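What follows is a single structure, and I will ask about it in a moment.
Removed: one protein chain of the complex. Kept in place: all other protein chains.
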């Protein structure tokens, strides 16, 4: 009967406590969003599953020797997993549209205002009793506005590991919500006439330009912002492998098997940070609120910048593509295309929106570098 | 001439001792079984090769800094490799046949009697002078009856690492021998009329059921047996990735590249435990004998359970499918099908046998959890 | 303004020093060779990129916690990465041509004279003031003559880690330069009549022979040279997986995804050793010079051996295939074929040159084992 | 622990373990039956359609009968035309 | 640090950060324009041609219209022939 007692005292039933139950429900919610709503399932499914595993009483996934313990400390604390993912994203990214229309770089820059405004907002939130975000916390939260998963996870793992779970969940959730968050803002800030603007066809881009581009980005990061070189460097390595055309088998592996393997473990590792004591507090609510604000401000900044640039530009600029500057590749570009089609069913903005879209990736990596250099 | 002496004193010839030679021969035998006899070659080939490497005098594969040392301590001692394999197996498993005919769960349960009877047998064997199996040893040996490689390796790495090599070799060897071990038992326990029984066609299973199933399994494991959540959790993660349909690239990677990579290293790591001092002793003979008993009892229990259920069931049950409850996926199901075809050349039992077959995987994972919780 | 100062004092501009700038230029040169000149791009591209990253001031890639730090210490210092690559190379190698014409083994043996002559040369170079190669250094440098990347990296990581960067760069650069280095030597040592010699068609080789071959190689390494078993063992494992035909999915993964993943990280890790203090010194010049000598002597030895063997052989031997004995698979075999076609446009030597080519891989692994056993 | 003690423990483990396995899989049996009862089968998924890595191939196989027939006939026509 | 101090720092970070982002991407703008000016476009690469892993599929897709038409017609002919 001793054994029976051991089994019983071991069961989840005998050990459940409310906080863990709630966190498992949060994990279940993430699975629901991933599977039924198809919200960024590649990450939210493993994150949700990891959250459930991490909160099982007596299972010890997060204890030394547990599987999630190894995944987190080996892959996320070191920054290795987000960097490998970023290399894969680089290998998946085509900078052609940006090189053909480099003005869109400024749209990608403007949209980063979402990050820095949110940083300010997070500090202001400290006025509310119960919130105590340090500057490092505020920076890690603000990067949600960059709408880039690996960048957010990398920065959070360096500046505010305790908030990593909430930040990653907020980042991926809002990236999935881009089709809901962005259109009202885009419509509010533009006139129908502006939304109908047709843009000139993009010039062809030579392979040489595409090869030199990642090297130029790396070179400038080295010159001006060494703190961003892990992120930007791995991204440029991936893109160089893609564009150079001489290491196709490496590029293909980086885009497929390698990024897939790491995605599974990155998701589980992020999920392991969704423990009750880190997640079930006021700060998480603050993070979710600030994240929504960050996306909204970023969208608005991009659109307004596009309107301003349209005034002075020789070639016409449809302000909707400014919204794609937050990145959330390629969702935000598709949203710009869709809202554009509502105004004019013959106006395809997708390729034009890819420019600010990929510029936004660079922009938020640069912003992350600035935050790492000053706050880190 | 100094150098010549160094070379000579280094050679295998000058350092061979009988135990290591014998273990290399064992490795060679495993290679023969894998390549010529096609016995579970995916694992026995790397295990055999690892056994040879591990026993080379002066090569130091198992010493600190040696390759097998790293593989074993990083991947097997931590349990990471068997868990990743189990995730891949989950992604490869279709629970459709089980969901369509849930009664077969009881066949998968009954076949686990092979495990627990063998546990008892291992303790009895202590009466023979020379055997001294602790309860942990006996549990790790008994799990061979689960006919599931990753489960056996995981449990042995936790409860009896010294016996890991012999246990893994026995488990995979007997899994390969299923077509030889099972049919006589199946024929002895059934009448020709019983073997001819035709079963009803399986109902179609909706995707929703297939998605909810792994979550239900996980949920129940959390409630009743947290000790089994590493195994069951990773298995369910793999199956959820497969069935959810939203992360096809992750599921595909888990089923192919990731499981392949880990299989190579798992095999080498298991082979590294086939060292002379751990393998060349009476206990190994005991393990091999107990393993054969475990498979036989499991097979018999499954068949008898199927006969008993057939008495009370409205829809007919062919008792042969009970033998598939030991798992050894999909070999045991194929054996059931083959023995059935001998009795009636128009009676295809394969799909019906897949139900108890995959139920057996869950059954032995649950049994492993019970053993871990009480003995571990 | 504090933040501005932080940013500024952090920039590359404010911290550049000449040595690091030069090393980044070296990295850029390697990228140029890889991308524009297509010199062994699979390795020189990541090596070049790694060299740039490693020399960024204030980025800390090589410091504890930096990405290259982890890659180097986990994958290269342990020898794991070159061994995995060697397993993949084994899975990619077809020994058919060698088994069909085993005499070519002696060509692969003769070409290793490049290694040992260079070892002697490196010690002689100590007579020049400024050079101080230890015997271990000299051995690691000499292995460049083996024309095998993974072997060179493995040996250098064990015997002379400080020289690893220069040695790997020299090895891969000269392997890419084989079409430039070898033909003049081959022409100088042969008469047009010799270059026109037609060889007999190769006999068909059975699968059994191909399966036994890697096992025989392993067996002899165990008997005579245990120090070479890590290299030879992994190579034979890969080849056995290929030829056994029973583990096709493992073989395919070893040849593709696994070798690709490891190649990316191996390249980055090697690049991380291209730091200014280790590379910008007289020794590097010595290594580059000795490497060129090693390739030339190896080529000459192979050709001369082939000429000598041709005198006594019943079946005719074209001396050009001796040059392929340095390995540099499959480049050197292609060069032999090309130079042969110049002499006789109907004489295809490619298959015949594959024999010495793969023999050269075994030859230099054996040579590496001898050096490890005596010097290591 | 003496052997008889171990034997008792092993017997206890046998009973407890088999009971647990049956209870666990029995509850799963209940779960599946509840699912079958309450989940509408409006979208019956025929097994081979959704399996990811297989699907690409399977789909091609499914096209096969038609395509093979088409190509076979085309080849035959082509050959006939050539042999004329 | 008191809140007002933090707020000042945050404001400073906002200005500095946005300035830096704009300067950085602005210099990249200059770079790209220089590239466009000095790199001859003699070999314009049409996007879908070089992408490695995609290429295999894309190429197939590019053949598709013709092949599909061909196979469709062949299938139709075959069926017609059979239904006769």
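The letters A, B, C, D and E name the chains in turn, as written, and every chain counts its residues from 1.
Convention: a residue touches a chain if its C-beta (ideal position, glycine included) is under 8 Å from a C-beta of that chain, and two chains touch if they have at least 3 such contacts.
Because the structure is predicted, anything quoted here is derived from the model rather than measured.
Q: Of B:7, B:21, B:223 or B:341, which sits in contact with the chain we cannot see?
A: B:7
Q: Out of C:7, C:76 or C:115, which touches the unshown chain?
A: Of the candidates C:7, C:76 or C:115, C:115 is in touch with the missing chain.
Q: Among C:151, C:173, C:251 or C:337, which residue is in contact with the omitted chain in the full complex?
A: From the options C:151, C:173, C:251 or C:337, the contact with the absent chain belongs to C:251.
Q: Out of C:94, C:162, C:196 or C:342, which is the one that touches the chain we can't see?
A: The one listed residue touching the chain not shown is C:94.
Q: Name every residue on chain B in touch with the hidden partner chain.
A: Within chain B, the residues touching the omitted chain are 3-4, 7.
Q: In the full complex, which residues of chain C touch the absent chain?
A: Answer for chain C: residues 94, 96, 98-99, 102-103, 105-106, 108-109, 112-113, 115-117, 119-120, 122-124, 126-127, 135, 138-139, 204-210, 212-213, 216-217, 220, 224-225, 242-243, 245, 248-249, 251-252, 255-256, 359, 362-363, 366-367, 370-371, 374-375 touch the chain left out.
One rule holds in what follows: only the chains that are shown with their structure count from here on.
Q: Could you work out how many touching-chain steps separate chain C from chain E at minimum?
A: Tracing touching chains, the least step count from chain C to chain E comes to 1.
Q: Out of A-C and B-D, which chain pair has the most contact pairs?
A: The comparison resolves to B-D.
Q: If you average the Cα atoms of chain C and of chain D to get two centres, how far apart are those centres in Å?
A: 46
Q: What residues in chain C touch two or more of the other chains?
A: Answer for chain C, listing residues that touch two or more other chains: 3, 7, 257.
Q: Touching at least two other chains at once: which residues of chain D meet that condition?
A: 9, 13, 16, 20
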